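Remarks on the structure that follows.
Missing here: one protein chain of the complex. Every other protein chain is in place.
When the chains are written out, they are named A and B in that same order, and each has its own residue count from 1.
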Amino acid sequence: MAQNVQSGGVSTHEQSELDAAGAENFDAIIARDSRIEPRDWMPEAYRRSLVRQISQHAHSEIIGMQPEANWITRAPSLKRKSILMAKVQDEAGHGLYLYSAAETLGTSRDEMMDALVAGKARYSSIFNYPTPTWADMGAIGWMVDGAAICNQVPLCRASYGPYGRAMVRVCKEESFHQRQGFEILLELANGTPEQKEMAQDAVNRWYAPSLMMFGPPDDDSPNSKQSMAWNIKRFSNDELRSRFVGMMVEQVKVLGLTLPDTQIRFNEATKKWDHAPLDWEEFKEVLAGRGPCNAQRLERRRSAHEEGAWVREAATAYAEKQAAKNAQKVAA
Amino acid sequence: MTQSVGDSSASATRITPGNALRPEDIAQATRQGAAKASEDVAEYALRLGDDALILAQRLSHWISRAPELEEDVALGNIALDQLGHARSFLSYAGSAWGKSEDDLAYFRREPEFRSAHLFEQPNGDFAATIARQFIVANYQFPLYRELTRSSDPMLAAIAAKAVKEVDYHLDHSTQWVLRLAGGTQESRRRIIAGFKLMWPCVGELFEDDELTARLGDAGVVPSSLRAEFDRGVADVFTEAELDVPASPPATGGGRHGRHSEHMGYLLAEMQVLAREFPGASW
Partner (left out) sequence: MNEQDKASSTTPAPEPGAHRWPLWEVFVRSNRGLSHVHAGSLHAPDASMALRNARDLYTRRNEGVSIWVVPADAIAASDPDAKGAFFESPQGKDYRHATYYTKSEGVKHL
């Protein structure tokens, strides 16, 4: 974040004039579908909404490392171990890109991290499901990263510049995530009967949660409308979910597996893919912290953060000592 | 003017695969019979490969647990480098016996592993991990540099890729030794404890035996690396105001399949799934 080079303080009168001019400028930028940059004037609600969305997204990337990191040490081949490690590492990077984007809005990463480990921040509820088998690495890559990509590609055009730019980088890196997951499932589906069963079981378990990643149905998504008006969101939850179902239904045939949903069909009237109703009660339960792994995921993040405190302090202390030494040298 | 957010041609985000020697290339070369290690070279490659594999297994545990997110990524990179070296060495070793990297990684028993004890030492806290990493890098860097001159072209090629990466590992661990030693009282106490814990495993790295004698120009004589190791350590320790721990050397024996109590758990975890489905493809 750059310092603002400006002179002196501003009176309240001048401030309100500035705000009026700022609001006009903001509306004009949104109207011509251009981008808002960090130091532009922006409505407080826009800033708040972005901080909420971007930090939730960042938290999801970071917490999302855990269900997959769970299998790094047990990956069944060295090639898969490399791929999985590189993927989980990418997710750490995504979290970092996103925290940086949120920081341009004036909320520090420490604040966001503190909120997360205090259990006060939300993250994608899907990462509160367990990964009991290797096939979960396939299902997560194919379905969870797949759903994430559907969500994220339109976000590359989000009206807030730093968010859009972070998403461009994320989407580029994501391109291998979904493929490697698909290939894990493909290998399993063409493997022994036990392997195939493992793959089908994972697809069955991750199907509904991955559909819920797009968020509640449009008629129950209070923030969506405003977010679309601000050009942050480009498509509604149901629209994206329908697209995703359409892709899954074709791809699952290549795998020789099935989706646990007999109601999938293309609706000629709406030109959308219909699917079986989702259990939004479960969704809300998991989001509220009552999912199978919420406590475990938060505890792991908290302990990593707390056990790392002495390291962060040490590096800071060292930097200060070195700076003082250098200043002395210059003075001498 | 409209800003080009989402401009996929933005040069700073260009993504290319690079063209260094990959483990897959070696596996392919050995499958095609283009490279076949002699029995002695294979035994030697197994030692180097096992060192790197066991270390990668240990380091990978840090991903999602590091002191700061940036360090998750850094330790992940080092683990991936080591795993890459392991795959290359193991693929090449396997060429002598018609075995793949995975046959060797997943279907050998503990006494068949040839890694030195240092690599299997538990991560401990971040300081212990850094101490282990600093020792490893100061050992592997001159080793791989010398190995680039091996009379065995495949070993030389693997080392040429590895030495550049280990050069960075050396830098990374050095930076952290300086910071932990010169940071807070707490961090200084911990890095001293970390070195005390790991130091008994140093001696084993530099032990010669019949194999290293027989290898001649193909390998690197371990004891020939000790002086440079001691100098490298001393340089950093002087700046960090650390003393070389007085801990007596442990028995070792890893090169001949005698491992510490930690190894069994590490292998059990690493091999569990592959062994559940012997012969399966992943």
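The working rule: a residue touches a chain if its C-beta (ideal position, glycine included) is under 8 Å from a C-beta of that chain, and two chains touch if they have at least 3 such contacts.
Note that the structure is a prediction, hence the values are computed from the model and not measured.
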item	value
Shown chains that the omitted chain touches within the full complex	A, B
Hidden partner chain, touching residue among A:Gln56, A:Ser100 or A:Asn204	A:Ser100
Contact footprint on chain B, counting only the chain that is left out	10-18, 68, 70, 73-74, 77, 171-172, 175, 179
Residues in chain A touching the chain absent from view	1-6, 18-19, 21-22, 24-25, 37-41, 43-44, 47-48, 51, 89-90, 93, 96-97, 100, 103-111, 165-166, 169, 173, 309, 312-313, 315-316, 318-319, 322-323
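Assume only the chains that are shown with their structure count from here on.
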item	value
Centre-to-centre distance between chain B and chain A (centres being mean Cα positions), rounded to whole Å	33
Footprint of chain B on chain A - complex, ascending	32-35, 37, 62, 65-66, 69, 72-82, 85-86, 88-89, 92-93, 95-96, 99, 134, 156-158, 161, 164-165, 167-169, 172-173, 184, 187-188, 190-192, 194-195, 300, 303-304, 307-318, 321
Footprint of chain A on chain B - complex, ascending	2-3, 5-8, 10, 13, 15, 23-24, 53, 56-57, 60-61, 63-73, 76-77, 79-80, 83-84, 86-87, 90, 101-102, 105-106, 125-126, 178-180, 182-184, 186-187, 190, 269-270, 272-274, 277, 280-282
